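In this view, the complex is presented without one of its protein chains, the others remaining in place.
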Amino acid sequence: MLIVMRKDASNEEIDAVIKKIESFGWQAKPIPGGERTAIGILRNTQPVDPAIFLGMPGVRDAISVSKPYKLVSREMHPEDTHIPFEGFEIGGEKLILMAGPCAVESESQAFSIAESVKEAGAKIFRAGAFKPRTSPYSFQGLGEKGLEILAKVREKFGLFIISEATDHDICDLVEQYVDIIQIGTRNMQNYRLLRRAGQAKKPVLLKRGMWATVDEFLMAAEYIMSEGNSQVILCERGIRTFTTHSRNTLDLNAVPYIKQESHLPIVIDPSHASGRRDQVIPLAKAGAAVGAHGLLIEVHNQPEKAMSDGPQSLLPEQFKELVKQLKEMGFKI
Amino acid sequence: MLIVMRKDASNEEIDAVIKKIESFGWQAKPIPGGERTAIGILRNTQPVDPAIFLGMPGVRDAISVSKPYKLVSREMHPEDTHIPFEGFEIGGEKLILMAGPCAVESESQAFSIAESVKEAGAKIFRAGAFKPRTSPYSFQGLGEKGLEILAKVREKFGLFIISEATDHDICDLVEQYVDIIQIGTRNMQNYRLLRRAGQAKKPVLLKRGMWATVDEFLMAAEYIMSEGNSQVILCERGIRTFTTHSRNTLDLNAVPYIKQESHLPIVIDPSHASGRRDQVIPLAKAGAAVGAHGLLIEVHNQPEKAMSDGPQSLLPEQFKELVKQLKEMGFKI
Amino acid sequence: MLIVMRKDASNEEIDAVIKKIESFGWQAKPIPGGERTAIGILRNTQPVDPAIFLGMPGVRDAISVSKPYKLVSREMHPEDTHIPFEGFEIGGEKLILMAGPCAVESESQAFSIAESVKEAGAKIFRAGAFKPRTSPYSFQGLGEKGLEILAKVREKFGLFIISEATDHDICDLVEQYVDIIQIGTRNMQNYRLLRRAGQAKKPVLLKRGMWATVDEFLMAAEYIMSEGNSQVILCERGIRTFTTHSRNTLDLNAVPYIKQESHLPIVIDPSHASGRRDQVIPLAKAGAAVGAHGLLIEVHNQPEKAMSDGPQSLLPEQFKELVKQLKEMGFKI
Partner (left out) sequence: MLIVMRKDASNEEIDAVIKKIESFGWQAKPIPGGERTAIGILRNTQPVDPAIFLGMPGVRDAISVSKPYKLVSREMHPEDTHIPFEGFEIGGEKLILMAGPCAVESESQAFSIAESVKEAGAKIFRAGAFKPRTSPYSFQGLGEKGLEILAKVREKFGLFIISEATDHDICDLVEQYVDIIQIGTRNMQNYRLLRRAGQAKKPVLLKRGMWATVDEFLMAAEYIMSEGNSQVILCERGIRTFTTHSRNTLDLNAVPYIKQESHLPIVIDPSHASGRRDQVIPLAKAGAAVGAHGLLIEVHNQPEKAMSDGPQSLLPEQFKELVKQLKEMGFKI
């Protein structure tokens, strides 16, 4: 933290800031300049709240120098985190494909889609049993019955399962059935759920809030890790911007930045980022090219009959075509 | 819903859309134009999901004509909703002031601030017992002990109490102690919590998500009302934009729009919208001038020692000065 | 400028940064911390480009401590700037009203509107003769003929005239006819035009770009002032955000911030900020309440026949009602 004083700050005001810093047991380091004085704070063990200084007389600004996250930070843990599954890992060389419908609708629907995505090269089956929906009048998912169907998909097709936990006590249930617990974009700052996921024995895929800075995103992952679960997979799924040609704007600038700041693996969800089927394949390829460790893609065998998010689902043959193109570009699936 | 066909759509493609519409029991109304055909959907009882049509051949766009909300809508309920308390109401002529610290820190702190805001004209005391915090390492609130202090504030000063419920089972606890249950910006789409608040017997103040469109905000209120609780107070508290001179951007355009679209009362939180003490008084006055039914303002007797959000808290004498200025502008407090 | 080194930066890397700083004739001030070293830059006479350091090995961040603007800054010029006209000034106690149609369409239209806004209390007549339009097929304004009509409005009604210069050589023409040269939102970073306006002998009203941070806005004003024209009026007219209930989002947080950072007067344009007539009166009152020095408001006698921007224009009787309400709130018009 660097406290920047006003040009006209008096010596008394500067002294008051120094005393305040020392009152917390930290060290104050005044840096007199040509125009104004700045005061560095040293020996703090945790990030300093700028609030403490911003209200003081003579203070112009309080600038954070350190990042607030620790456990998720690459400075703390320089090696990439790899999350192992039987036969593959997330965070390594291969591009891991997670595919499936937005929501489990029936056993036959799930089996049909699972068969085709497995054949195309997906390792993980994604489908929601509990669906967070903007309208209270929309289909909210099959609940536990959906999870049971997902368990059958794992058994029958050898696919690993990812599904969303929308609440901390739903997390108890979801953890029993799935291989990866998903936390959705709307819940990125549901701290109770984050803590519960941090106590889980399963990996957690955390979607970025569509409003969240990368720092806030990493702090949400820090919540999970601070409870002891180090198997966190980050997922960029688009942010809210002023544009209207897509549901959200996929923020691929975030990928190299996150890979530099954090050791955690990161995957891309081009389906929710666009909300339109015709953008999914180009964005999936872009996500692979920018360096993501995996892709999360909606696939539905009858998108026009899907009970949610149909217009962004690929058809099975489109997913197969995507995988073919990814392989031609040199990605190891 | 209006389905807009491509210029080169074939008759077969148009027929397929009509059949699809009729398969849901709705009526299709083709509107042939000079350049292209559009097809209106009639007799639907609920909003139609554009997803159903966007993937069909020959379809260019699917445009929603109706709004998705019902119970919150002024078209359904033309009169303003007034939420009555002993001696005043929210949603009527008077500007209701809700003031207090970000977090309850101690009985003496709460009593001291309560005394001064009561004297200045506040009707409702605001303070958090459960605090959602970006960092897992920050102060998370006093919990039930904080609620007990708030109950004493009510008894001693005759102020009504508003405090945040951060989770559905915390809502059980909060409802016992407070007069208004607050749902915070990060929880605007925590549907489990919204449903729980909809079952409460107390009014609910719902803060707009910093990323949420007004339609999404009203749909969140619809969740609460759909469970039977019609005492919902909306709160605009700033949205996330590209600017850097304030924590968020207070969206005052939303106030006349919401007052036109909905019958629910709306209040303004200038403290969180700015994050800076020097912007709170001007924005509070702007919020009153734009037509809000109330103001939610952070006041702290020692902001430099506050355990959270100090830099945006007014001092008691600043709050008193604000009330004076509001009265001079003609607002009835 | 503060250069923050990585935790693992070597002494050689730190030395290289110090040498680089000294190579520009500045002074380097290393600040060793517990975790990492930071290096302050002193004795620079102009803002330092972070670019110089961000690419160097071992450098984690380069943080600007000073603001890039000088002439517009309150630190350089602590007193408010007042821009005098015969009988009133912009930047003083009174709230100055500038009103009129989006575009001059005819003498009779201009005279009719001028008469009503003058009577209601406006001091300045606003109307465009050169219109920047999104579509090449839209009405582009009457050009010089429009300016001639505006000159007649001044003569007949004693109103001062503001009109937009869309280009540096159009500025030559506009300067001859008007009392205030307006620079529109799309031209906020048209540096050639800014420099030309800086050479004008008339005051300049500079609209904030809908994408611009306040720092960029103030830097655009700095361009004008750096050419010698100190009569600059800033105008907040809404920024682009994700919302859809208004054309733009009026950023009232910017007003107290600008009044603190700069000595220049600031006015509000609620008409363009909303794009909807029903939001203009509430936002105009909010703009006055937040502390603006004036309001720029579109008024049209027949908005449904207006050749541009009809839906955001007030009717003359609505403008009169607005002025009445502003006076009741205590504003001196």
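As written, the chains take the letters A, B and C, and residue 1 is the first residue of each chain.
Heads up, the rule we're going with is that a residue touches a chain if its C-beta (ideal position, glycine included) is under 8 Å from a C-beta of that chain, and two chains touch if they have at least 3 such contacts.
Here the structure is a predicted model, which means the values were calculated and not measured.
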Displayed partners of the chain not shown (whole complex): A, B, C
Among C:Gly58, C:Gly121, C:Gly146 or C:Gly209, residue touching the chain not depicted: C:Gly209
Touching residue (missing chain; options A:Ser73, A:Ser226, A:Gln279 or A:Ser308): A:Gln279
Listed residues C:Ile31, C:Ile90 or C:Ala306, member touching the removed chain: C:Ala306
Positions on subunit C contacted by the hidden chain, ascending: 20, 46-47, 49-52, 54-56, 68, 132-137, 166-170, 186-187, 189-192, 195, 209-211, 216, 219, 222-223, 226, 240, 276-277, 303-304, 306, 308-311
Contact footprint on subunit B, counting only the chain that is left out: 2, 4, 6-7, 29, 31, 33-35, 38, 40, 42-43, 61, 63, 65-66, 75, 240-242
On subunit A, residues whose C-beta touches the chain left out of the figure: 211, 213-215, 238-239, 241-246, 248-257, 260, 273-274, 278-279, 282-283, 285-291, 328-330
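Definition applied: only the chains that are shown with their structure count from here on.
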Separation of mean Cα positions, subunit C and subunit B [Å, integer]: 31
Rounded Å distance between subunit A and subunit C, as computed from the means of their C-alpha atoms: 38
Separation of mean Cα positions, subunit B and subunit A [Å, integer]: 26
Per-residue multi-chain contacts in subunit C, two or more chains: 241-242
